[in-house]
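Here's the structure we're looking at; comments come further down.
A single protein chain has been omitted from the complex, and every remaining protein chain is retained in its original position.
Right, chain A next:
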Amino acid sequence: MELTMSINYLLGAFKPACHISITFADEKNRKKVPIKKENGQTVMVPLFQSQENIVGKISVEPVQGKKIEHNGIKVELLGQIEMYFDRGNFYDFTSLVRELDVPGEIYERKTYPFEFSTVEMPYETYNGVNVRLRIDDPEDPLNLLNNTAQCGATLTGYVLKVTISRGYAGSIVEYHDFVVRNYSPPPSINNSIKMEVGIEDCLHIEFEYNKSKYHLKDVIIGKIYFLLVRIKIKNMDLEIRRRESTGSGANTHVETETLAKFELMDGAPVRGESIPIRLFLSPYDLTPTHRNINNKFSVKYYLNLVLVDEEDRRYFKQQEIMLYRLAENSTSAVSML
């Protein structure tokens, strides 16, 4: 019995002095989206968009029988970017603070409401998916965002940070991440992409994608028309490629990744053939196009048409498309036919 008591005591000494919980006002009804944790588990995280009010409660509950002396409690809403070449440093592009309490002592559970009204969150949460490296530093706040760190990838994230400032004992900090997605209306101008390309006396094709801007659940319709075929084509694929570029000038770094490889044609066409394209985007893990996020990075998408001949030579033409996120309820039903 004694022994048990003493163990409890000892444990208590290293435990955080209090338990902080952060809940959003509409937590139960709010849509949640999955985020993959470092350990491979997927957790559901609340979803917000720009201009929303972020309202909730923060409760601080000291460990039984303890009091907390503090120099003030605040909650921050941070929008951060981490660059691959500058790992560990965050650039806050949004930083809002609400003071929750003046310095004092807390003896029992105390709840603070908070509200950030019409928060400007211009950038979506974005995980550059690339080589993932686990970072073994539990103190690294990035942990809380995704529990992962990336090498060669760029991150945009939003987080609520509660800080109980204390003097010598060190501040107690609690993070609560959420995801931001911003929806765009369908673009008013959305031209098709039409182009004739080729290699002289060897291959001439004309391709057409029905739009230049696609939403994430869209379907790419198009066709490839063969004007001249003097090579023995084996097959033809359409690839969706993502290009992240970070930095500027001499420091520009570009990472390209192929997200989809979709076979369009099998065998060698002859002159005059036209091959249909119908590529559903929904199965792929895509994000909207990000242009020049806070002067730090860009994410662009490309359609890459690749023809492979019998000697496995590749002939390709890459064409940028813009991806945007269409509000779910306004997603017009995709025509099947």
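Worth pointing out:
Heads up, the rule we're going with is that a residue touches a chain if its C-beta (ideal position, glycine included) is under 8 Å from a C-beta of that chain, and two chains touch if they have at least 3 such contacts; residues count from 1.
Please note the rule applied: contacts and distances are computed from a predicted model.
Taking the options "Vacuolar protein sorting-associated protein 35", "NADH dehydrogenase [ubiquinone] 1 beta subcomplex subunit 7", "ATP-dependent DNA helicase II subunit 1" or "Membrane magnesium transporter" in turn, only "Vacuolar protein sorting-associated protein 35" matches the UniProt protein name of the chain that is not displayed.
Of the candidate positions A:Pro34, A:Pro122 or A:Pro276, contact with the unshown chain belongs to A:Pro276. Across A:Asp266, A:Asp285 or A:Glu328, the single residue that touches the chain missing here is A:Asp266. In the full complex, chain A contacts the hidden chain through residues 233, 235, 260-270, 273-276, 278, 280, 283, 334, 336-337.
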